[in-house]
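Okay, here's the structure, questions in a sec.
Omission of a single protein chain aside, the complex is shown with its protein chains in their original locations.
Labels A, B and C are assigned to the chains in the order they are written; within every chain, residues are numbered from 1.
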Amino acid sequence: MARPDPWRLLPASYPHHAAVQTRFQDLDVLGHINNVAWAALFETGRVKFNHAIGLAGRREHRWLVANVEINYLAEGHFPDDVEVATGIGDIGMRSWRILSAAFQNGRALATCDVTIVMSSETGAKALPEDFRTDLGGWMVSGIG
Amino acid sequence: MARPDPWRLLPASYPHHAAVQTRFQDLDVLGHINNVAWAALFETGRVKFNHAIGLAGRREHRWLVANVEINYLAEGHFPDDVEVATGIGDIGMRSWRILSAAFQNGRALATCDVTIVMSSETGAKALPEDFRTDLGGWMVSGIG
Amino acid sequence: MARPDPWRLLPASYPHHAAVQTRFQDLDVLGHINNVAWAALFETGRVKFNHAIGLAGRREHRWLVANVEINYLAEGHFPDDVEVATGIGDIGMRSWRILSAAFQNGRALATCDVTIVMSSETGAKALPEDFRTDLGGWMVSGIG
Partner (left out) sequence: MARPDPWRLLPASYPHHAAVQTRFQDLDVLGHINNVAWAALFETGRVKFNHAIGLAGRREHRWLVANVEINYLAEGHFPDDVEVATGIGDIGMRSWRILSAAFQNGRALATCDVTIVMSSETGAKALPEDFRTDLGGWMVSGIG
């Protein structure tokens, strides 16, 4: 749980950006965006990312969210939009990682790392080669 | 994102247990408990834990959720309850970790690790000694 | 939007009762259960009611929520449970009404009236006779 690397907090490190609206419902008793609401905001950004890269329609494959880690850096507010920046972090044999960061009025508020596992009736399965190619076109650019 | 250690999936490793109801709202388009709903279920278990260990009333201190990591192991269903088992993982100078696991009908479905940071107007601050003592009474028992 | 009739605020007027847990997520910035959260609490009570009366498994029929009206009478709190009391209000040719009231620590906090319409590919359709009989066994008792 170290503080994220500096490149994680730069919008330009990510190939995909989506403006995601906040809701009054996202606020907790302290008037800030609740940590569970952050999970929903990142999920919405991630689904839009999946649409953008063409995964949403490929229902011949099934994948599962295996792990979600969110780092909370500063408090978010309503009603301003959140910019969710997203890209692929790494591509494994049977899984891939989606890395996101969320910004509000230009300030980095949270990061989110999600591991997705390709699955079949009998458990995890290898990533198809064309799938791997498509994901490879949307890598984050800050790692090296 | 390695698979959790075996002790993480045993209810007896955790000193606190809460039955948390699932809701119809928790289901996603596949009919399973959605990964964002899991964040809310764990949050509810964690708040009940904070009440049980006496933190909820100590409003002279302020703390923040700094990091949440959820491992999804198997799919959850409605309307059965989820048992959320919780304990303290470790206690640092200015932060502590709360470890949880969720079970449904005896099966481990997810784990959740949360880092909490003690804060003040001027940033993170040291954990008060009595606070540290109280947390120390609720450690998970499987680590060693 | 008149204040509900007195019988609506008596648990004994309803044939079905379910304890529904509140969540930390249900609280708004004022520290009360938010009005949207009430919709989710009532939905959970209603789905449990549908299970109890045997509707949940009858997937040869399809029905839709056509109208939901919630009256807010007093503020709800976390972490106490809410008791959702539910029954059938009336049964029409193609629809029925489910009436609920929610109580916390014995105090009536809200009522909820839901109209359900039986539907088919071609629009609303008549309620099957056995369906009507089943619903008729779970009427609220305060109307007459």
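Keep in mind that, in the parts below, a contact is a pair of C-beta atoms (placed from the backbone, for glycine too) under 8 Å apart; a residue touches a chain by one contact, two chains touch by 3 or more.
What you see is a predicted model, and the numbers here were worked out from it, not measured in a lab.
The chain we do not see here touches A, B, C in the full complex. Interface note for the absent chain: among A:47, A:74 or A:93, the touching residue is A:47.
Taking the complete complex into account, A:20 is the one of A:20, A:91, A:124 or A:139 that touches the chain left out.
Per the touch definition above, the residue from C:64, C:93 or C:126 contacting the chain not shown is C:64. Touching the omitted chain from chain A are residues 20-21, 23-25, 40, 43-44, 47-48, 51, 78-79. In the full complex, chain C contacts the hidden chain through residues 1, 35-36, 39-40, 43, 64-72, 115. Within chain B, the residues in touch with the undisplayed chain are 24-25, 27-31, 34, 36.
Note that only the chains that are shown with their structure count from here on.
In terms of Cα centroid distance from the overall Cα mean, chain B ranks first. Between chain B and chain C, two chains of identical sequence, the interface residue sets overlap for the most part, with shared numbers making up over half of the total. Between the Cα centres of chain A and chain C there is a gap of 37 Å. One finds 22 Å separating the Cα centroids of chain A and chain B.
With centres defined as mean CA coordinates, chain C is found 32 Å away from chain B. For chain B, the set of residues that touch two or more other chains comprises 40, 43.
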